[in-house]
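The next block holds one structure in the form of structure tokens; read it before the comments.
Omission of a single protein chain aside, the complex is shown with its protein chains in their original locations.
Which chain is which? They are A and B, in the order written, and residues in each are numbered from 1.
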Amino acid sequence: MKKALIVFSSILFIALMVLPFASGCAPAAGPGKEPVRIGALESMTGDIAFWGPDSIASVNIALDEWNHEVAGRPIEFYYEDDGSLDAVMALDHAKKLVEVDKVDVILQPSCSGPFIGMRDYCNTNGVLTIGQGWRGEFVPYSMSQEIIGISPEQRYDICSPSSAAQIDYAVGQWLYKEMGVKTVATIGHDYETGYQTTGSFADGFTSAGGTVVQQLWVPFGTVDFAPFLSALKQADMTATWFTGPMQPLLVKQYHEFGLDKKQPMIQLLNDSFYEPDFAELGDWLQGMYVVTEFPSGSDKAIITDYVAKFLKEAGKFPDPCVGFGAYVAINIYLESVKALNGNTDDKAVRDYILSHSFQTLKGTMTFINEGYPKAGAYVCTIQKKDCYGKTGVLTVVPVKEFTNTTHPGYYTKP
Amino acid sequence: MDLVVLSLLNGVSFGMVLFLLTIGLSITLGLMGIINLSHGALFMVAGFAGWMLVVQLGYSYWLALLVGAIIAGLIGLAIEQGFLSRLYGLTNDQVLLTIGFIYILMNLSLWIWGGRARMPYHDPLLAGTFSIAGWQYPVYRIFIIGAGLILILAIWWLLERTRIGAIIRAGMDDIETAKALGKNMGRINYLVFFLGSFLAGLAGVIGAQMMGPRIGMGWDILLLALIVLVVGGMGSIQGALIGAMVIGLVDSFGRALLPDLAMFFMYIVMIIVLMVKPSGILPRESGG
Partner (left out) sequence: MKIAELKPGGQPQQGRLVRFSLYFVIGLILIVLPIFLPMYLQGLMTKILVFAIFAMSLDLIWGYTGLSSMGHAAFFGVAGYTTAILIRHYGVVTFLETAPLSILMATLFAAVFGIISLRVSGLYFLMVTLALGQALFSIAWQWYHITGGAFGLTIPPLNLGIPGFTSTAISIYYFVFIFFIICYFLLRRIVNSPFGHVLQGIRENEPRMRALGYNTWLYKYIAFIIAGFFAGISGILFVHWNMLISPYQLGMIQSTYAALCVILGGPGTLVGPVIGAAVVIGLEYGASLYNPERWPLFLGIIFVISVMFLRGGVYPRLNNLWKKVGEKYSYGSTKG
């Protein structure tokens, strides 16, 4: 009997702990209008935990610009952890954002795993989600589409910016056609996004006429690239792509092996190799090619204005993926809500986004219901520049701009 | 042939770092039967502290080595004195407690140093490369091997040739006898736990030359240490050393030959050892 009593008291205890959250946690709207609730899934812990704070800083800049209100409605911002790569945690927290915080929109997690984890739930429940940065995957969406039976009309996820594949494919073509590079070796991260970036690049390069002499794949968790660099074959250039901290590490070892002078490196669509890394690595980086959506060293006012604000807000350069992407996403959302006179109905906003074009940090952006919008990016070189009130900053300066690239398809490991 | 030499050197240097990390765990485990799962987090914290000192603040690497190890030692000691010492013999509680500390240390490190994995760092003295077998091999890797050998000797000397070492060994063999020897076991616990954690910190800063500090290490490197212990055997220098070398070599050769499956070789080795000699290759033979 005592055991039963214990069970009872504990359940009561739990209930008391949890019930406060149950009663429609959304704070009561004060006098005035119902707030617009923006949710976000951010990488606050885990391997990619540096993206979370950058994204939040980016959102804060946007919200400050909008004065924390849109169409007379105050804006509230809720964010939760996606554990970097944890699909189940992302789903858990997405449910909390939707069912407890009652958000009107969710900024998607930056990494594909957590995104896929919560995407089906959000789509089935008609919750609008907007991407914060480019994506590597495409087919897994279709797969789950078959399973759950969601038609394009029932999709509520706006895939912001572009796919990596479309950019890197174009880069591959450009390298051969316009830069006279005849042979190339690739070193890619051995997982889906690695295949999208490096694979599409190789495809673009060969379809233009070039030869890919070798494709090396490096698994997660590699701390030492020496075995791979020892096996690297001779070529005009080496194209590489790694997520997060593996890229600067590769670049560093590449330099230590003396390869960066012999066989110049180009990093494919930028994930998070940026100014703080450049500063740490050193001046020898100058001349290295980097493909990015948001070059901080650009001369375009729209970009430099933003970077200056970010430097002020966060004390560092914005990350080339979510550091800019979150700002873009929020603005698209708020502009749409404003145009709809404060209507935050998910379907209405989604339809509006899909039928209009937006002026953003990435230039003009349009969205389509299925797949990826046409989009652009830049090929840059790392150079020393005097900007943002500092001298001799190592940053990425554009040498070539792409616009209107198209998604070439899905790449698997060759 | 080049690849073999390269992998050999990589494996041995990685093994040295693993040895330093694991020997500390082995001693505290063997002496006090205390399981401190946050041992890996100490490795991580030292690595970050060193990074901050060397890369951000520009201090000497050697200073960072000392400071990192001391910080790890102090944190380990604090955990032991404040908490673990009251849980003598209660495995469950020790496990829960030290897992709690993994979460705490990892999140505090995230708070202080941010979530970005840092790049490896070393002293400028150790920059540059050796020419070995036609390849350029980094000097700091050779240093790791050299420093590892010296430290092995130092630890061996401490345990085999000093009175304190004798007491520690006696304690590991038979705690009643050790008490009968009249020394205050409490103070020995103090010292041993500090030493074990100090070594973890030392491993962290030395290892940071190869593996940039990363928050996730708190769990990952712990897993490696545990595999080393299982393979090599607990409670002895030889055990930790051979376990570390085996795992280090398996890892580096695995990555060189079959990068996809490199991780699994380690598990396979562990399973083989378990089926053939469960106590590990060279565990401490307990006396009386």
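Following the convention adopted for this analysis, a residue touches a chain if its C-beta (ideal position, glycine included) is under 8 Å from a C-beta of that chain, and two chains touch if they have at least 3 such contacts.
If you're wondering where the values come from, they're calculated on a predicted model, not measured in any experiment.
**Student:** One chain is left out of this view; which of B:62, B:130 or B:267 touches it in the full complex?
**Tutor:** Once the missing chain is taken into account, the touching residue is B:267.
**Student:** Touching the left-out chain: which of B:156, B:190 or B:219?
**Tutor:** B:219
**Student:** With the full complex in mind, choose from B:99, B:191 or B:281 the residue touching the hidden chain.
**Tutor:** Here the residue in touch with the unshown chain is B:99.
**Student:** What residue numbers in chain A mark contact with the hidden partner chain?
**Tutor:** So the residues of chain A touching the unseen chain are 1-12, 14-15, 17-19, 21-22, 24, 42, 44-45, 52, 79-81, 85-89, 91, 93, 95-96, 99-100, 111-113, 116-117, 120-121, 137, 140, 143-144, 147-149, 191-192, 219-220.
**Student:** Going by the touch rule given at the top, which residues of chain B touch the chain that is not shown?
**Tutor:** Residues in contact with the chain left out: 29, 33, 35, 83, 86-87, 90-93, 95-97, 99-108, 110-111, 219, 223, 226-227, 229-230, 234, 260, 263-264, 267, 270-271, 274-275, 278-279.
The rule is simple: only the chains that are shown with their structure count from here on.
**Student:** Just give me the whole-number Å value for how far the CA centre of chain A lies from that of chain B.
**Tutor:** 36
**Student:** In their complex, what parts of chain B are in touch with chain A?
**Tutor:** Going by the criterion above, the answer is residues 2-3, 6-7, 10, 55, 107, 110, 114-120, 129, 135-136, 138, 210-212, 214-216, 220, 252, 255-256, 259-260, 262-263.
**Student:** Which bits of chain A are touching chain B when the two form their complex?
**Tutor:** So the residues of chain A touching chain B come out as 43-53, 190, 217-219, 221-224, 226-228, 230-231, 244-245, 248-249, 252, 256-258, 276-277, 280-281.
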